[in-house]
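Omission of a single protein chain aside, the complex is shown with its protein chains in their original locations.
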Amino acid sequence: MERIIVNQYKKPKLNNPVLIGGLPGIGNVGKIAAEYLIEKLKMEKLADVFSQYLPPQVFIDDNSVVKLVRNSLYYKKFPKKNDLLVLVGDFQGTTQEGQYEMSYFILELAKTFNVSLVYTLGGYSTGKIVETPRVLGAVTNSELLQNLLDSGVVFPKGEPGGGIVGSAGVMLGLGKELFDFKGACLMGETSGYFADPKGAKEVVKVLKNLLGLEVDISDLEERSRQIEQITERMQEDVQAKIQQKDDLGYFG
Amino acid sequence: MERIIVNQYKKPKLNNPVLIGGLPGIGNVGKIAAEYLIEKLKMEKLADVFSQYLPPQVFIDDNSVVKLVRNSLYYKKFPKKNDLLVLVGDFQGTTQEGQYEMSYFILELAKTFNVSLVYTLGGYSTGKIVETPRVLGAVTNSELLQNLLDSGVVFPKGEPGGGIVGSAGVMLGLGKELFDFKGACLMGETSGYFADPKGAKEVVKVLKNLLGLEVDISDLEERSRQIEQITERMQEDVQAKIQQKDDLGYFG
Amino acid sequence: MERIIVNQYKKPKLNNPVLIGGLPGIGNVGKIAAEYLIEKLKMEKLADVFSQYLPPQVFIDDNSVVKLVRNSLYYKKFPKKNDLLVLVGDFQGTTQEGQYEMSYFILELAKTFNVSLVYTLGGYSTGKIVETPRVLGAVTNSELLQNLLDSGVVFPKGEPGGGIVGSAGVMLGLGKELFDFKGACLMGETSGYFADPKGAKEVVKVLKNLLGLEVDISDLEERSRQIEQITERMQEDVQAKIQQKDDLGYFG
Partner (left out) sequence: MERIIVNQYKKPKLNNPVLIGGLPGIGNVGKIAAEYLIEKLKMEKLADVFSQYLPPQVFIDDNSVVKLVRNSLYYKKFPKKNDLLVLVGDFQGTTQEGQYEMSYFILELAKTFNVSLVYTLGGYSTGKIVETPRVLGAVTNSELLQNLLDSGVVFPKGEPGGGIVGSAGVMLGLGKELFDFKGACLMGETSGYFADPKGAKEVVKVLKNLLGLEVDISDLEERSRQIEQITERMQEDVQAKIQQKDDLGYFG
């Protein structure tokens, strides 16, 4: 079999579409943000991508129907601005080769729709609960910096220290070097301990500004509040247990 | 060398054959069931499949003759109903790539015989001894559900939670997405601790119903009884030791 | 680069040559035996095989000259009997794919010299020092059994239990299934704890009988005696220490 196989369902004419990459990763920030856009913008599925670079696995839905793991592209046409392409998926390529091949394949497909600008979404792990997550950025070309700064992205020097590993990095890197694409990686801060809608919310807010999208983010706000309540309760529990231990200690 | 090489021994004309996949897996349920069909239906070997996706190994039979590890296809023609193709083998593909390539290869070969319906067999691990194993199912298309329910398959929501990993899943997934095949996975419950004829027996019973096969299952029943006796004796031993320990405890 | 690259130095016309495979393995029995034949029969190098299936490594000889790791084929013409091809090397293919590809490549090359009979050499690990190692066999076709029995090979039922893993097995398996070669694996017993000339000596004796070769085995006998002395001394040391401990025990 071909190592990567695409089932393309639509052949829309797109107007300078922006490609947004939102595969699973740290805190699933990128995936949550991208799937939120697809849902709220009622985007249409363009293609499914199957590959031996993904796990050999099917999921089973509530109707007992199997679904082979995949990456998928969705699109949306806008009358007066750049159209949109969004990449989501069940997994990133699971090997080094798979990371490169999958990213290259998506970029090649995107090129057929005249994409020249790519935003990859990801999480930036802080290792602790963050009150108001920032969105960190990295760019392919420095002329993109101002626009991102204006949209609320921050660029702290030396962060992330180890660069960007995985799809969010490789798509930018290959895009820049081999496709002459411009773009940026937008990383929402997250503890990294669970799927994190709070970081995703901040990423979506940046994208709204950047692309002039009209997206109601109240659902993400609601999900963030729920997560906050859960984590607060967990922290109280931990606190209580520590207190209890201290109390016992006094009697000990 | 080609990554997968087939030695095809026969070129039968088959009438809408159903493909049954029974490679080794959890409790070897699928393999035991498939090999039982081949034996009882006196099926003929159609082809051997060799591959670098299988371990680099030969087995040695009782006559000191080597046998390179392989997957094999058997067939059986029936006068008044769908013919049958059964896949068995020593191993599943040992890598992610191997899983996809081997499954794709078999599906492609099956297509040359006009297969359009696939049942993959497997085990569903319960982690404990099961009195009367159920056969869980998952389908490629919901219109297959009723027929399977009528044949004794159950579809508990949310099971298996992690989907289906390996050949039994990938053959269905690739079959559905790239070959337009329909099909189902039939998973016999098993403790998963040993090769389990009990789960296999239930899977064979479902297949008899589904395909209208005449297969005497008394051998599988006999082997199940033997396994039951062994496990009962083991449980009694364990029980006795626990009792002994308790008794000693009283004296301690 | 090609995954396997051959530098062929000679193009001899060979008369129904027998291929002998002696790559490193358990106790290096096969490698020692094959290298001994090359030395004693003054065989000529036919080809070097380089490959990315071998470690990325050069050795350095006593003159500080590097030598890329490789497999090599040697040949010898005999006036009145089958000519000989012997395969030796620094490593076996290091991956599953490498095992298949390297074996297939050698078989293909051997076929160009009209090879149709293959003996692969190996060790059979007993886990303890063996006084007089047997040579165990496994064959591609049962009509070869008698000839091997006459040459001193034994065929105990159920040994080796797990079959034969690696080059010695795959060359036979692929040879039989895809090249229509006949052949056998000859496994000299060895403790498996060190490079073992004793097992190799027995394998060479079998080959002498099988192929009617005139090979002086006194060097292997000498090296075996040396190894025996070393292991005896080690055993005495161990014995002495155990005794000492016991003695101390009496005083303790």
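To keep things simple, chains are lettered A, B and C as they appear, and every chain counts its residues starting from 1.
Here is the rule we go by: a residue touches a chain if its C-beta (ideal position, glycine included) is under 8 Å from a C-beta of that chain, and two chains touch if they have at least 3 such contacts.
Nothing here was measured: the structure is a model prediction, and the numbers come from that model.
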For the unseen chain, which displayed partners does it touch in the full complex?
-> A, C
Among the options C:Lys67, C:Lys81 or C:Lys241, the absent chain makes contact with C:Lys67
Those residues of chain C that touch the unshown chain are 1, 3, 5, 7, 48, 50-60, 62-69, 94-95
Listed in rising order, the chain A residues that touch the chain left out are 93, 96-97, 99-101, 103-105, 137-142, 145, 155, 157-160, 162-167, 169-170, 172-174, 176-178, 185
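By our rule, only the chains that are shown with their structure count from here on.
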So if I superpose chain A on chain B by CA, what angle comes out, to the nearest 5°?
-> 90
Here the gap between chain A and chain B, centre to centre from mean Cα coordinates and rounded to Å, is 38
Taking each chain's centre as the mean of its CA atoms, how far is chain A from chain C in angstrom?
-> 54
Among the residues of chain A, which are close enough to touch at least two other chains?
-> none
